[in-house]
Each structure stands twice: as structure tokens, then as C-alpha cells.
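Structure incoming, see below.
Of the protein chains in this complex, all but one are displayed in their positions.
Let's turn to chain A:
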Amino acid sequence: MKRILIAGLLASAATSAYAQTEVTWWHAMGGELGAKLEEIVEGYNASQDQYHVTPVYKGSYTDTMTSAIAAFRAGEQPDVVQVFEVGTGTMMAAEGAIYPVYKLMEDHGADFDPAAFLPAVVGYYTDTNGNMLSMPFNSSTPILYYNKDAFAAAGLDPETAPTTWEDVEAYSRKIMETGAAECGFTTGWVSWVQLENFSAWHNLEIGTNENGFGSMDSELTVNGAQQVRHWDNLATWQKDGLFKYGGPGGGADAAPAFYAGECAMYMNSSASRAGVVANTDFDLGIGMLPYYDDVEGAPQNSIIGGATLWVLEGQSDAEYDGVADFFSYLSSAEVQADWHQFSGYLPITEAAYELGQEQGYYEANPGTDVAIKQITLNAPTPNSKGLRFGNYVQTRAVIDEEFQALLAGDKTAQEALDAVVERGNALIKDFVDANG
């Protein structure tokens, strides 16, 4: 009898030890970044025994977002999903499907201070009342990488990155003429780098109502004189071979062209740094994005990309407790500084940035603070705070298509950008119509 009692006690102790609440997190971080993410989650799971977070890799950003939406429709949604910045408009409009982060943290008594986050990052994900709707996790901004060896071979100063587009053109010509590389520069994410960030960097409006922040019902205005001039230049440079097109979306061909030494300069996300470092054996230089120095207000500040974590509705209170606790862990300075230094993503809190400075990380790794310096160069204006349009995933595809039409010589820069505005506005209207 006594033995049975002990066995029973042991059994109940065992079950309570296993009664951890499961929290599922769908993400889009593959490769090195995915391994690092899992390491971070393991660190959290080991730090306490109440909750167990399970990360699930769901493919690309688009795949992750669409599968989470499909899962929501089927009532099988995860607790947390990572959504890229252009999906923000869609997620925000889905009232009833998302649990705003500021509310989650409030309801579940988690330690949370929105003021601790970098304004450039957090501004993108707050509603008009300044409430944070999603949890910043991996935010990046495009920067310029260059091949110092090629610069030296071309007789350029390898320690000086080009600062203006005039420099980029002149350097590219010199690089090609001296045979230091086959092409001057290439870029990933044409829409993000050469249109959205280009506009913010020159303090130019992308859309009405503060780039869509003020109202869902906004219109695109990317067909301004400066944007037309820049796209026109890109088309000319492409014809002369100074610029090499890297493909639609992220630009799958851009990275290999830079890695192989074919192109001497490469514009892409700061989060590409880990990949660039791992795949190149030449001396790497990092600089800010180039600008046209005759444009008033340039350079302003660049805008972010990357993704945030959205919490979906329809789970138990215990699970939300776990999510809130996990988010506090995730935004701690230690975790953020580690993630930022490993990946090249921006430190999302002031504390994480300061921790990196204390650790002497930026001195030991020159160039790693270019991204954060660039994004905080000036206080964001209504034009350079970011953008928020419905159906923007599709609008990005439209931008890619029109850029291809431009490079193929089927359209002028003005025609291509006018078409972006017209087709993009139709998509925004559809969105308002479906969500209104």
C-alpha cells in the first residue's frame, strides 16, 4: 500500500514536470540564420521549465505568411508567426485574427517597454496611436558592399566607399576599363533598395497619407522626377554594362556575381553580411547607400526590411503567457546583441546597440555599424519612416515586372513607374474593398 502511494506521488510529480505549455513559432529563417534562431530558442527553453517553444521552418517569407493564413482559416494556426515587412498592411487589417503585441504584453503582465526599441524600427510596426502591433525581431536595411581588391586593382582607394551615384558611375567605369572586374555594381531586391529605400534616402514621398501610414486608402507616388531619373540611369548603366541585373524579388543572381568577383559593388540587406563574409575571399568594404548630391535633403535615412513576429488569435491563455514571456526574453539586450552581431540584422533596442559598443564589437569588426548609422542618420520624416500599403506583396511583384520591362527596353523609366503607380493603386483599391 505504501509502495503504491509512493509510486502515485512520483507519477504525479512526473506529470507536473512535463506539463509545459507548448508554444509554436513559424519562421522563415533558413540556413545559418535558422540554426542560430534554434540556438536562441533552445537557450530560452533551458532557462525556464514552464513553457516550451518549438520553432518550425516554413520556407520563404511569402510561404510562411501564406501558410499561416491558410492555417488560420483551418483553425490550426501557430501561436507566433514571422511576417516580412511588406506583409504588415495585410496583418494589420486582419482585426480579429491578430493579437496586438502591446495588448498581449499588457494582458499577460510581461516586462515590456516600447520606448526601449529603436524608433526607426518600431515606427514601422505601430498603429496611429503609437501602439506596437508586432514584435520586432529581425530588421535590416540595405547597405553597399564592395570589393577592396578590385578597387585597388582599378587604382581606386580601397578604404573609401563611393558616397554618391556619380561616384558609383565613375568608379564602375574605371573598374571596367582597367579590367579589375567585369561589371561595376549589382543589387538585390530592386523594389526595396532601388525604389523604396532610394526614395526614403532622398526624402521623397512613396505614397500619399505619409506613405500609407495615415490611412489604408492611400495612393502610390513613386513616379516622381528623381525616381524616374534614377531608373533611367540604371537602364543606361545596364546597357553600358556598368550595372548587372540580379533578377526579380531578392535577386538570386546578384550575390553570386559579387561573390565571384564579377561585379565590384553590391547593394543588399545588412543581413546579407554573414553570407558575404562566408562566400568571399577578397577584402570586403562596407559603405552607406549612394545618393544624388543635388537632391535637397539627401541623404536622409534608410528604411528597414526584414520581419517581425505576429501573434495569432484563438489560443489558450497559458500559451499567451508563454508567448509574452518568450518575447521578453527575445528582446533582452543579450539575446538581441548576439543575434545582431551574428546575422547583420539591426540591433532592435538601444540597449542591444549599447551592449555591442561596450563589448567593443564595432571596433573589432569595422563596417558592422554602417547599417545602424545609416538608418539613424537623421530623424525620420513622414517620407522616410517607412511604408504601409495593402497588397504590397503583389505591388512588389509589379515593381519587378515593370523594372524588367524597363531593362528590356520595352518601356521608358517614366512609363514603367507610371505603370507601377497605376497597377499598384488598383491593388490597394482591391485591398480596401476586401477589408472595408
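The rule we apply is simple: a residue touches a chain if its C-beta (ideal position, glycine included) is under 8 Å from a C-beta of that chain, and two chains touch if they have at least 3 such contacts; residues count from 1.
Note that in this section contacts and distances are computed from a predicted model.
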Task: Protein name as given in UniProt for the chain not displayed, "Hydrogenase maturation protein, carbamoyl dehydratase HypE", "sn-glycerol-3-phosphate transport system permease protein UgpA", "Repeat protein (TIGR03806 family)" or "Probable membrane transporter protein" - done: "sn-glycerol-3-phosphate transport system permease protein UgpA"
Task: Sole residue of A:Met29, A:Ala161, A:Ile206 or A:Ala257 that reaches the chain not shown, by the stated touch rule - done: A:Ala257
Open item on the list: For the chain not shown, which residue from A:Val277, A:Ala379 or A:Ala408 touches it across the whole complex?
Closed with: A:Ala408
- [ ] Would you mind spotting which of A:Phe72, A:Phe151 or A:Tyr320 touches the chain that isn't drawn?
- [x] A:Phe72
- [ ] Over the whole complex, note the residues of chain A touching the chain we left out.
- [x] 62, 66, 69, 72-73, 90, 93-97, 245, 247-248, 253, 256-257, 262, 391, 393-394, 397, 400-402, 404-405, 407-408, 410, 430, 433-435
